[in-house]
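Quick one: the structure is below, and I'll ask about it shortly.
A single protein chain has been removed from this complex, and every other one stays in its place.
Going in written order, the chains are labelled A, B and C, and every chain counts its residues from 1.
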Amino acid sequence: MEYAAPTTVDEARTLLADNPGSRVFAGATDVVPQMRSGRPEPSVLIDLKRIDRLMSIAHNNGHWTIGAAMPTSELTSNGEFSSVFPGISEGAGWIGSDQIQNRSSLGGNLCNGSPAADSVPAMIASEARAVIAGTDGERTIPVADVVTGPGQLSLADGEFVVEFEIDDPPANTGDAYIRMTPRTEMDIAIVGAAVRVTMDGDTCTDARVVLGAVAPTAVRVPDAEAALIGSSLDEAALAEVAAAASAAANPINDKRGTIEYRVQVAGVLAKRAAVLAAERARA
Amino acid sequence: MSRTHITCTVNGEDTDFLANPGTSLLDALRDELGLTGAKEGCGTGDCGACSVLMDGKVTCACLVFAPEAQGRDLMTVEGLSSADGVDGDHLHPLQQTFLEGAALQCGVCTPGFLVAAKALLDHNPDPTESEIRYALAGNLCRCTGYDKIIRSVQEAAVQLRSAT
Amino acid sequence: MATVHLMTQHRPLAGGAAVVEADGATVGQIIDDLDRRFPGLGDALRAGSSAGIDGEIHAEPEFVRVQPDTVVYFVAPLTGG
Partner (left out) sequence: MTAIENPKTYKWVGTRPIRHDGYDKVVGKARFAADLNLPGQLHAAYLRSPHAHANIVSIDTSMAEAMPGVKAVVTGDDFPALDITDPNHDVSINVLARGTVLYHGHAIAAVAATTKAEAQAAAAAIEVEYELLPVVLGIDEAMADGAPLANEQNYQKFVGPSDPSNIATHTPLERGDADAAMAAADIVIEREFDCAHVHQGYIEPHACVVDTGADGKANVWASSQGHFMVRAITAAVLGWETSRIKVTPAEIGGGFGGKTTVYLEPVAARLSEKAGRPVKLVMSREEVLRSSGPAPGAKLRIKIGATSDGELTAIDGWMAYQVGAYGDFAGMVGAMSVASYKFPNLKLESWGVLSNTPKTAAYRAPSAPHAAFAIESVIDDIASELGMDPIELRLKNAAVEGDLTAMGMPHPRIGLVECLEALKASDHYQSEPAEGASRGVAVGFWFNIGEQSSATVNLNEDGTATVITGSPDIGGSRASMALMAAEELGIDVYSITPVVADTEAVGFTDVTEGSRATFATGKAVVEACRELKVELCRRAAQTMGVDEAEVEWVDGAAVSPSHGGEPLTLAAITAQAKRTGGPLTATASLNAAGAGPSFAVHCADLKVDEETGQTTIVRYTAVQDAGTAIHPSYVEGQMQGGSVQGIGWALNEEYIFSSDGVLMNPGFLDYRIPVASDLPMIETIIVEVPNPSHPYGVRGVGETGIVPPMATIGNAIKAATGVRMTSLPMSPPKVLKALGDAR
């Protein structure tokens, strides 16, 4: 196994193209445990953290640009971003301990392909886009389209995520991400729910509801969104949100939780995230 | 397989060592540099016993590939007593409060806790109990139930604040 | 005669008795005395018992001295974490 630390996207692209079996990484917080548990070693480990573009955050022209390899601790400590997208910030902040936060990245969290990735539901709720570099240049696709199943990505060989773009939200918009883990920290979500709402006074005018860890990929719940839009998040609407979220959950039984539990709690968390997002939208 | 030559700063001193690309920084520190203060408790970033500072940020050395350390500034528990402007002959306030507060039993997690606690106090000199608990949630201790560790960090924070 | 309390699992070997009397200056001699009267009980007791005497538990009690008025409680061997 070799190690390479390119300093430009082009250099990284070339390394990836020229070395079959190579792999890009940022914080290695998933790569190392996978290698230790017997996953084959890559031929070349391509460290993306020396490429400035992948390590920076900027706010220009009505959208935020976040480097795919930037440590999530830098995202969560960015006060301006976190006040605009508290849900994305808290989702990113749940990826492990402080030690992990200094290594983990939005790109790594997404491209690990886990349905339980904490930063993904809120990114999808804000319709974030992934800028992808490949042999033929760059393309931009919705974050929602990157993961196609557990550990499965729509990226072609030689492609990697360079950065994310998130448009400024409309006024009176708030987002939230809530997850259920048995411990308070150092855990993988059994269920995660992100909600983003835009409020006009007490009335919800736009809503996105996204669940994590209850299906092969993060899933949007249009029925829950429909229940929120036009409502004042009253009890009846929230009950509908919960029912729609539970209905949209299509989880598995595994060591982390049962189908029954995940279905039930998906509804609970969707409801709670909606309330929190609305509070933030009004604030 | 050729070994990579890595140059970095460890505990304030310019250092270099050789390592295979896939070697963890933890193994390099322990086996190449003889700095065995950081421990391997899990090798997967779940226990924090290998915590070190890399460019001032706390991280699990078991998750870092040795070549990533090129040009970086590292601090291990062995360098803690000379950090924060404290005379190298003396203990860091965290080390002293851990001793006085009986915050260690077996001691295998202690280096990781000390490094993580320093990282916390570096950017948050007056943390609440809850902030300390969350900041140290990546460090597992099976002996103490955390109580005396949290209290010792609180006490060290008081001492460090009054010293500045 | 010392008073000897048997564990439930050994009582069938002593005709169902929970408490028996036995002679001996040591726990080992008491076991020998019991084995004469209840063949097989000696082996069973030696296979794995500690003895509680005067509030203290003795592991491998063979040579622990007993007085005529001593009460001996045979108990299963204990370890710990």
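One rule holds in what follows: contacts are C-beta pairs under 8 Å (C-beta built on N, C-alpha and C of every residue); 3 or more make two chains touch, one makes a residue touch a chain.
Computed from a predicted structure; not experimentally measured.
One chain is not depicted; across the entire complex it touches A, B, C. Note that of B:47, B:61 or B:74, the residue touching the chain absent from this view is B:47. Touch with the chain omitted from the figure is made, among B:53, B:66 or B:109, by B:109.
Of the options A:88, A:180 or A:241, the residue whose C-beta touches the omitted chain is A:180. The omitted chain makes contact with chain C at the following residues, 5, 7-9, 18, 44, 47-48, 52, 55-59, 73, 75-81. Seen across the whole complex, the unshown chain contacts chain A at 33, 36-37, 180, 182-188, 190, 254-258, 260-261, 264-265, 268-269.
Against the chain not shown here, chain B presents residues 20, 22, 30-31, 35-44, 46-47, 49, 76-78, 80-81, 91, 95, 98-102, 104-111, 114, 129-130, 132-134, 136-151.
Here is the rule we go by: only the chains that are shown with their structure count from here on.
Separating the centre of chain B from that of chain C, both taken as means of CA atoms, is a distance of 56 Å. A separation of 68 Å divides the Cα centre of chain A from that of chain C. For chain A, the set of residues touching two or more other chains is empty.
Put simply, chain B touches chain A in their complex at residues 1, 4, 20-22, 24, 43-46, 48, 51, 54, 57-60, 62-65, 67-68, 70, 116, 119-120, 134-135, 137-139.
Across the complex, chain A meets chain B through its residues 1-3, 5, 27-29, 32-33, 35-36, 41, 45, 47, 49, 71, 73, 96-100, 102-103, 184-186.
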